[in-house]
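With one protein chain removed, the remaining protein chains of the complex are shown where they sit.
Up next is subunit A:
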Amino acid sequence: MAIDLPFIWAALIAFAVLAYVVLDGFDLGVGILFPYFPEKHDRDVMMNSVAPVWDGNETWLVLGGGGLMAVFPLAYATVMPALYAPIIAMLLGLIFRGVAFEYRWRTRRAEFLWNWAFAGGSTLAAFSQGLALGGLVQGIPVEDRAYAGGWWDWLTPFSIVTGVAIVVGYALLGATWLIMKTRGDLAERARSIAVKCAFATVAAMGIVSLWTPFLEPVYLQRWFGWPTAIFSVIVPLLVLGCLYLLLKGIQERHDVQPFIASLGLFVLGYIGIGISFYPYMVPPSLTIWDAAAPNESLAFLLVGALVLVPIILAYTAYSYWVFRGKVDPEEGYH
């Protein structure tokens, strides 16, 4: 039996997207929380806590997009037109918040503008990603190798709920990141926000999870049919376990535990979506194998990915290590 390259690539792309979600998730979350921290000093520290790493975090998004074009070109070519508006909105949001990292320090008079760009851009990008996720989960019709639906199909009550869920979830990641990276009043405030976001996130996950199985017969079968229904029982239990560890970590004033527990929530939500999706790349139209590029392309890039991804993870970890510990408010090159 030959090696199933499309399957391996689906797993790798899934990993890249998950890496993006948790990494850019917390730095977008820091932006989403900006309005709740009106003090300039707090905002400086918040921004400096993510400034050295945000660019690397966002590169996973480029890998997700570029990788999709390389290994699942048909999925890329049908999903992007189907989610045209949310994708454009996400890009515009990312532009504003991305430049704010530098611009904010270059001006005093217009600082408030770039504060707004950072907060608004982060929130818009997160919400658009949630809309796009909802749009994908609820299904994308494909005919003749092209998107075959309308231009506003992505906009439904379901996708709006997933949009809100992502914003709240990223805010949770951002708040627990701040607990880990900051001190004093700032960290205290982040703790109280994290508690609220934790409950909101779990509630949103619950609503989305209960809604999802009724969107497509396949999902229903997956969630309530044997043997995959085992996961339907285990995943919610694990979610509650993460919530418990998260709240306990906050209460007992652990620095790292709340962040890890929040990551756990995201990973579980992600696995849940994965269970619904498999074996589709673009539900309910294209499976992993329908959408895959020819094996020549998959093999060529796989060789590089197997060598390079571990190296990337190594120097990314090194970069996080260099900037480990609490943020020193006096530091920064600006």
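Here is the rule we use: contacts are C-beta pairs under 8 Å (C-beta built on N, C-alpha and C of every residue); 3 or more make two chains touch, one makes a residue touch a chain; residues count from 1.
The rule is short, and it goes like this: contacts and distances are computed from a predicted model.
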item: Name per UniProt, for the chain absent here [options: "Putative gas vesicle synthesis protein GvpS", "Sulfurtransferase complex subunit TusD", "Cytochrome d ubiquinol oxidase subunit 1" or "Ketosynthase chain-length factor"]; value: "Cytochrome d ubiquinol oxidase subunit 1"
item: Hidden-chain contact residue, picked from the options A:A70, A:A119 or A:I288; value: A:A70
item: Absent-chain contact - pick from A:F26, A:F118 or A:Y147; value: A:Y147
item: Touch with the omitted chain, as defined above, among A:P38, A:P157, A:P227 or A:G304; value: A:G304
item: Sole contact to the chain not displayed, among A:D4, A:E39, A:E102 or A:D185; value: A:E102
item: Footprint left on subunit A by the chain that the document does not show; value: 51-53, 55-56, 58-59, 61-63, 65-71, 73-74, 76-81, 84-85, 87-88, 91-92, 94-96, 98-99, 101-103, 106-107, 110, 145-147, 151, 293-294, 296-297, 300-301, 304-305, 308-309, 312, 315-316, 318-319, 322-323, 331-334
